[in-house]
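Got a structure here, written out as structure tokens. Questions coming.
Our next item is subunit A:
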Amino acid sequence: MPMQLWLIPILPLAGFLVNGLFGRRFSKGIVNAIAIGSVALSFAWVVKTLLGLDLDHAYTERYFTWIQSGAFQVNCEFTVDKLTAVMLLVVTGVGSLIHVYSLGYMAHEGGYYRFFAYLNLFMFFMLTLVLAANYLVLFVGWEGVGLCSYLLIGFYFDKKVATDAGNKAFIVNRIGDFGFSLAVFYIVKHFGTLDFKTVFEQAAGKPEGMLTIVGLLLMVGACGKSAQLPLYVWLPDAMAGPTPVSALIHAATMVTAGVYMTARSWPILIHAPAAMDAIAVIGIATAFFAATIGLAQNDIKKVFAYSTVSQLGYMFVGVGCGAFSAGIYHLMTHAFFKALLFLGAGSVIHALSGEQDMRQMGGLRKKVPWTFLTMMCAAVAIAGIPPFAGFFSKDAILLAAHAHSPWIYWVGTITAGMTAFYVFRAMFLTFFGEYRGNAQPHESSPVMLVPLAVLALLSIGGGFLFRIPEFLGSVFPPREVPEDGVLMAISTLAGVAGIAIAWLMYVAKPGMADAFAGGVKGLYTLVYNKYFVDEIYDAAVVGPLVNGSREVLSKGVDAGMIDGAANGVGARAQDIGGILRRLQSGDIRSYATWVLLGSVVAIVAIDLAGGIR
Partner candidate 1 sequence: MDVILFLVFALFAVACAINVVVQRHPITSAISLIGVMASLAVLYLLLGAEFIAAAQVIVYAGAIMVLFVFVIMLLNAGAELRSGRSLMAQALGVPLLAALLGIVAFFVQRLFPRETTTHFGGFTGGGAKEVGRALFTTYLLPFEATSILILIAIVGAIVLAHKELD
Partner candidate 2 sequence: MDSFIVISLIKVAVVFAVLLTTLAYLQWVERKVIAHIQVRPGPYRVGPHGLLQPLADVVKLITKEDLRPPFVHKALYLAAPFMAMTLALMSICVIPFGPAIHLGGVPTWMQLTDLNIGVLFVLAVSSMGVYGVAFAGWASNNKYALLGGLRSSAQMISYELPMSIAIAAPLLLSNTLSLRTLVDTQAGGIWHWNVLRGPFPQIVSFVIFLIAAFAETNRVPFDLPEAENELVAGFHTEYSSMKFASFFMAEYANMITVSSMAVLLFLGGWMAPWPARYGSSVVPVLVFACAGAIALYHGIRPARRRDRYSLPVTGVVFLTVAAVFLLPMVQNWLLPLFWFGAKVGSILFTFMWVRGTLPRFRYDQLMGFAWKWLFPAAMLNLLVTGFLVAWVS
């Protein structure tokens, strides 16, 4: 019996269509019901489908032939296996929670229906991406979530910051997508198909060089979507969008699409060790690099944004070291605690009527107790303290990294310490000490707190409740990683140390942080300004590009050559037309005569050519 997989993405799409087309006329209640109802139904259908399936074998449904060209064929088909199952549950589950949260968060915003329509559209594309059974359908979802990300970052389109950030995200992603599409072309050329199943079956027998190129190109795509070095720059700016969007798209789901895609492509990567190494190196570099920037940020959402970049780096380390299931494991737990952190930050921002600067916060522990409690769970989880969720997944990655090459482990451990430090720095600045702002803080409504509570429970228990590595054991190649109590203890200690230092600098001796910053002024400025990466990109890439376009392409090529050629053609055409216009007598009967003449000539010519037999 078919499981009607198509219902999973179609439900949010229907929600998008209804809300997008008619939402303007609906009351908020109807918009809510449609938006949340469609996603919740989708979640319910996912659960029903997964319960009804034997997940040990991939289950595929084919809907129609999309492209047929000679032997090459692309079908529109969806597939479900265990990896998909994890992703589906994370996407629809966290997605539903964030939809509910948005009810409260967006209650007083303009363009209410537009927001939910975009959110539903995002769900549609994300689910298409996850369910895809070949690279082309995946690419559709891939591009679609990019579009929705762009729309939602620029949701406050009256703010230039927001629209610029949207453009930036879109353009930077374009670089990654270019890599991805090249990878797709390469796969078509060498495999003759885009089907996951067929491609993966054939991957073992293909030359390593080709697979390495495919792997590297896929990595470029993943770097764009998952904000890895050097394409991470769009993600911090993307925080200009509404906070639920940051939580859903830029923390929990879309940015993990790159990780999902590389993990999905493991049969290719496993035969391309060089590409795997590149992924691991880029991952750890990003993790470390972003963590250092996170140390000195004052905007609460920016801190978490860099934290996201850093954590994504971890996932890439997992994938790059061959511990695919560990990467997915971290993907899931990260979805829980990072969504929670963002939603909590959103709750705080909401409480302070839009204030995002941590220097204007402080002492909020008593004003917003529930938000504080839930965020604390997430903070402990991300710091990797057992038995919270983050501990298990981060540990799995770090152990795999140690087995792969120990230096990655050590860098990762230092990064873990920094992670604990900056997250708790943010927590302490926000919730401890004296209140430094002017707004009147108030606790958020229950509709926002309930999702926080649910996510808090998941952050606490998600790690040992959902043993993803065991669950996914049959999907990925088996990999023996020895349990090593010492290594586990070291990474945990790094987290504890980070928390302790943060406590020392921001709670116990509040003056110490500034003193320390003053002590290493150069370094601090460098980190505070995010290593001037944006400025460097401006100077190195954007500036030359703009100027080059303006000087060479616009003035030289366009005005000189193309316009000249076009004008020349136009002038010649005018000359010829001047002669031909005599035929255009405006007399329809002479036209008809020409047609007649033409057909007589044509018949005779066809006969002479032997066409009439």
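A few notes on this one:
Here, a residue touches a chain if its C-beta (ideal position, glycine included) is under 8 Å from a C-beta of that chain, and two chains touch if they have at least 3 such contacts; residues count from 1.
Keep in mind how these were chosen: all candidates are chains of the complex that A comes from, given by their letters.
Since the model is a prediction, treat every value here as computed from it, not as a measurement.
Among the candidates 1 or 2, the one that touches subunit A within this complex is 1.
Taken in their complex, subunit A has these residues touching candidate 1: 587, 589-590, 592-593, 596-597, 599-600, 603-604, 607, 612-613.
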